[in-house]
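All protein chains of the complex are present and in place, except for one that has been dropped.
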Amino acid sequence: MTAGAAQQHRANGSLRHLLTLEGLPRSDIERLLERAQGFVRALGTKPPISSALEGVTVANLFTEPSTRTRVSFELAAKRLGADVVNLEVQLSSRVKGESMLDTVFTLQSLHVDVMVIRDPEAGVPELVAANVAPHVSVLSAGEAHVSHPTQGLLDALTVRQQKKQFDRLSIAIVGDIRHSRVARSAFHVFRTLGVQDLRIVAPEPLMPGAGEFAGCSRHKTLESGVEGVDVVMMLRIQKERMGQVDLPDADRYFAMYGLTPERLKLARPDAIVMHPQPMNRGIEIASDVADGKQSVIRDQVRNGVAVRMAVLADVVGSRG
Amino acid sequence: MTAGAAQQHRANGSLRHLLTLEGLPRSDIERLLERAQGFVRALGTKPPISSALEGVTVANLFTEPSTRTRVSFELAAKRLGADVVNLEVQLSSRVKGESMLDTVFTLQSLHVDVMVIRDPEAGVPELVAANVAPHVSVLSAGEAHVSHPTQGLLDALTVRQQKKQFDRLSIAIVGDIRHSRVARSAFHVFRTLGVQDLRIVAPEPLMPGAGEFAGCSRHKTLESGVEGVDVVMMLRIQKERMGQVDLPDADRYFAMYGLTPERLKLARPDAIVMHPQPMNRGIEIASDVADGKQSVIRDQVRNGVAVRMAVLADVVGSRG
Partner (left out) sequence: MTAGAAQQHRANGSLRHLLTLEGLPRSDIERLLERAQGFVRALGTKPPISSALEGVTVANLFTEPSTRTRVSFELAAKRLGADVVNLEVQLSSRVKGESMLDTVFTLQSLHVDVMVIRDPEAGVPELVAANVAPHVSVLSAGEAHVSHPTQGLLDALTVRQQKKQFDRLSIAIVGDIRHSRVARSAFHVFRTLGVQDLRIVAPEPLMPGAGEFAGCSRHKTLESGVEGVDVVMMLRIQKERMGQVDLPDADRYFAMYGLTPERLKLARPDAIVMHPQPMNRGIEIASDVADGKQSVIRDQVRNGVAVRMAVLADVVGSRG
């Protein structure tokens, strides 16, 4: 278990921080998914409104830009009645840890109760969680290539809505596994929920090291990777990597690893297609697939705000 | 009628989107002005507060910066009780339409009910309106050189407050007509409201093409343009254009087209002076005029938030 996992709970066993899904007990995950499902509403109906976080202050502290994820956390907090402040800060790298902690102590002294932190370097959410006062909760909104726990939960919730149970599923995660926090959080949550056939699909330079993704089968071709699966989970590829370090350029990447309607036919007929967004249409995924009947990509977004409401309500509600 | 105009109404005739004033029926315009007038308060008194938009989420999605317009929409939505989120996004140009739609679908899945969109390229608000779910409304907050409908409405409201009726008015629009969405929306709203004597005043390079501004008289000199008018509507000139493409530099522009107290005397004694802001004082308008007794520029700002409240309440309230 990582340092992050070890420090997520209070002494009484309740969830205090959400930093990683690695090592998070199945009971926690299932409770959060259940609570999140209770916050899901059909498109076009009113979102759930609650006063569970009235008098609570949530700060979104982002050191890398991510409008979508910030807005999702912001709306989740507002719909629970919290006060929300957004901070986009640039920290000089030389004194980054110190500056981050001083910023965090400032927020804490301003009576911020929950800090939602997104940072491109590994270890920052854990560092913050290890230093804040006992009543403060830290939620990771994306940590380097390491962890994106609310994304993992929303992915699990999306699968659960479509497939009911996990253990007999086949799930393929496709793309830049090596650099992906989305892939790692998906791996952890699906493993804990009992998925047996979990596959990672990538060209060699984007495969993770041998010590990671234990128990996953590894596929160099998309065709073998998606054959017969229930879920195809596409990842965003950084266009900057295309054509570099032994990688094909964008056109050749699409020719080899792009999810097209033809390739999707290799999966089960009722397979669902997921993507964390933003998408590079025509590079990792064809528009016909992204917008097609098997796509649940917009459900993922809707589930994201529900999951964030559930996590916020859970960590605040259980602090006693 | 443009594509934008055709798609603004629901099947039952109620207003769903506000993308352009071109082709918007006079009955809609008059209803919106009437509702807006109900939200106008004197300076120094409390703004109107309503719970008409409680449980409704409004997103300001701006791809070009405009602090004033964003704040005006933000306050309008908040004073109606809505939750508001602000997004300033940069979209890479190659895949702009796609990226915009994916962002919009994300917002829609986050239960955003109204999207306020400002974009420097023509066609984006229409594109979004054509693609969102039936319960979502799209309001243009400025589209390229094409349209700025809430500005047009606040201009009309300002004139109405001062002049009561429209058909016997003479109105001069002065400045960079060619590149101005403000001028185009003013043209449409004043035409629909029955203004007979509508004039555009500009140096040749800033005149619009012959097919536009049908029925307006065209004036190359400010003197002939403002003679005897009831309303002088100044436009902001982009300083970057000064001295280029056959245009005089800033000093010469002011000498030729700047609205000075002397030139204003050519208009009717009770003529009013308008400007959409921000002003280039000393270039298109003299400070004495901008701050003078005939100026209603601050009324325009106050009316802007009232108009935006009216439009928000109208499109949300009529969705059934």
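To keep things simple, chains are lettered A and B as they appear, and every chain counts its residues starting from 1.
As a working rule, a contact is a pair of C-beta atoms (placed from the backbone, for glycine too) under 8 Å apart; a residue touches a chain by one contact, two chains touch by 3 or more.
Computed from a predicted structure; not experimentally measured.
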Sole residue of A:Glu30, A:Asp83 or A:Glu212 that reaches the chain not shown, by the stated touch rule: A:Asp83
Contact partner of the left-out chain, one of B:Gln7, B:Asn131, B:Thr260 or B:Gln277: B:Gln277
Among A:Pro134, A:Gly209 or A:Pro269, residue touching the chain not depicted: A:Pro134
Absent chain, residues of chain B that touch it: 41, 43-44, 46-47, 49, 67-68, 71-72, 74-75, 78-79, 277-281, 287, 298-299, 301-302, 304-305
Where the unshown chain meets chain A, residue by residue: 55, 57, 59, 83, 85, 87-89, 95, 98-99, 102-103, 105-111, 133-135
